[in-house]
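Of the protein chains in this complex, all but one are displayed in their positions.
When the chains are written out, they are named A and B in that same order, and each has its own residue count from 1.
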Amino acid sequence: MTAPSKTVELSYRDAMREAIRDAMRRDTTVFLMGEDVGRYGGCYAVSKGLLAEFGPERIRDTPLSESGFTGAGIGAAMAGMRPIVELMTVNFSLLALDQILNTAATVRHMSGNQFSAPLVIRMATGAGRQLAAQHSHSLEGWYAHIPGIKVLAPGTLEDARGMLWTALQDPDPVLIFENVMLYNMTGKLAADAGAVDIDKAAVRRAGRDVSLITYGGSLWKTLDAATALAAENIDAEVIDLRSLRPLDDATIMRSVAKTRRAVIIDEGWRSGSLSAEICTRIMEQAFWELDAPVGRVCSEEVPIPYSRHLEMAAIPQVPRIIAAAKAALGRA
Amino acid sequence: MTAITDKPRLSRAHSLELLKQMIRIRRFEDKCAELYTQEKIRGFLHLYDGEEAVAVGVIPVLEPRDRIVATYREHGHALVRGVPMTTALAEMYGKQEGCSRGRGGSMHLFDRSTNFYGGNAIVGGGLPLSVGLALADRMRGENTVTACFFGEGAVAEGEFHESLNLAALWGLPVLFVCENNLYAMGTALAISESETDIQRKAACYRIASEAVDGMDVVAVEAAARRAVHAVRESGKPYFLECRTYRLRPHSMFDAQLYRDKAEVDAWRHKEPIVRFKGWLEANHMIHPDDLARMEAEVEAEVAEAVAFAERGTWEPVEQLTRFTYSDQAA
Partner (left out) sequence: MPSLGADMEAGTLVEWLVKPGDRVKRGDIVAVVETQKGAIEIEIFDTGQIEQILVDLNSKVPVGTPLARIRTDLETAAGAATPTPVTPPPAGAIAAAPRASPPAPAPTAPTPTAAPLPQGPIVPAAGRRVPVSPAARRLAELRRVDPSAITGSGPGGAIVRADIERSLGVTTPVPAERKRTIGLDLDAMRTAIAAAMARSKREIPHYYLQHQVDVTPCEQWIARANEARPPDSRLLMGALAVRAVALAARNFTAFNGFYREGSYEPAAAVHVGVAVAIRGGGLAAPALHDADRISLDEVMARMRDLVQRTRAGRIRSSEMSDPTITVSSLGERGVEALYGIIYPPQVSLVGFGKIVARPWLVDGAIGPRSVLTITLAADHRVSDGHAGALFLADIGKRLQEPENL
């Protein structure tokens, strides 16, 4: 639109760090709390260097007390602070599930709008590093089931950089899921990149033949699949959900009305997953537009295995996405 | 414990006020029981009979800016704190004039204007919350105390230990008040805790603590004064174990198969209202007219609350999804 602005080369992890730094500079009620966020620099090195810049009160290392410190984050938010609670991974968040569901998500409704918990909870999610069954879950779909919270899945550098501030300004609890395979991803970002919206899906690649709907760690695999499909004359449209709760139905249905075919790529286990919800919404709202059943590419219904070839087979991969897209077009 | 805070301030006026507050809670709970049998109040109802001295002894010592977190047995705490009896009862009826708009019911009384943070149905769920409230105050350098009430049953939950550890580690101004009524629903303390001397557990987290006779409103008030003072001065947490007893069943639908009537009766003879009244009478600090006046005032207040709740209206069904998220959302 205007003259090209400067860009910087950075990683997803760097972008997230910048987002935290920026938020903490702009708003003194923002602070980061979680295991190993301070002295260790963050399990995924997201908060490296922040302790030196902001001090131990605002970059607060916690003991291994997920329920305790998540509840504390909720309480601090109820008393007017804007905490960023970092749960090391979604796998450990289960220990804090009671506080997230029974306090954060419910307090506004339950108190008749007197109290709310405007905190942000960040978690790493996903498989791919051979961390085996207990460290490889993708449970963002579960969380997207809960009314009272918002759930985000930044899949790009812009979103890693820009979603956090908007989430902190939101008067409701917001969960941000960062796929572990994305932290090392590098690319170019506008030097003045800032806050972005947190309630719209984005069309990452426009197409005419099939809508590939996805988020987070599966986004780049889906884009690769779209490139491969183009070589076979299949023009795929790729939708990045960005927000898992609320879902941007309008963007999804607009796409399906155009392509008449949809495949959803979701790293959760197939049964009862977010992809099932999206399938149902497409059936409810765009049934008459469809030329084929909606397809899904999800994780196999197994605990994620350790050995590399099995782990790769368990989660969505480019060949399965290509096959599902072709199946939707009736091409084996 | 300094000499200043040791001495209870027992003027006649203050004493009568203490007694009235306890009677007020007792009559309110009694009326709730009646209304529950008539199906005006539904769901679960947990009554405070026998434990009044704890709420009445601790809460008036706090300042208006201090914060209170309580449990599902919180009617007494709410009333003493200043939540109007009218809106509290309307809440239990489910009417939109209730303090939580009828959304919460008996277990979820909330009141922002008195810094009353509920009303929590998850045992132990309020402890991390109180840690967070205190954390916010500490980070802003404010001289506020957060009082967290919980039963001895919560002591078994992991969140209890996580919260005490965090409060001690970060030096947070939390007053932990454990209302030890010897039963977690139907499970006696002796069969659920390896260490039944609850206040000793606080020592493991290096939190100053004491135990007090929870049936003695004067002793509770004196201890609370010491405790609140300590928290405000040091900014560090304090643990107060109030040893008390629950005269009624855990909730309305409880056959009390886990304890025998003789035990309940024995405690009934030393419950706080009987005890304090007896002491006041023995010390000629109360006159039968005082008592009659108190009862009449309380009765009138209760009747007014019932009338208010009965008159109350139902929130329109169309509003069901409101206040799930902020109304600011487009």
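Basically, contacts are C-beta pairs under 8 Å (C-beta built on N, C-alpha and C of every residue); 3 or more make two chains touch, one makes a residue touch a chain.
Not measured: the values here are computed from a predicted model.
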From B:36, B:205, B:276 or B:308, residue that would touch the chain that is not displayed: B:36
Residue among A:35, A:209 or A:248 that touches the chain left out of view: A:248
Chain not shown, touching residues in chain A: 199, 246-250, 253, 257, 284-289
Interface with the unshown chain - residue positions in chain B: 30, 33-34, 36-40, 42-44, 249, 251-257, 314, 316-322, 324-325, 329-330
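Keep this in mind: only the chains that are shown with their structure count from here on.
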CA centroid of chain A to CA centroid of chain B, Å: 41
Partner chain A, residues of chain B touching it in the complex: 67, 98-104, 108, 110-112, 117-122, 125, 127-137, 139-140, 158-159, 162-163, 165-166, 169-170, 322-329
Chain A - residues contacting chain B, complex: 31, 57, 60, 62-63, 65, 67-81, 98-99, 102-103, 107-116, 147-148, 150, 170-172
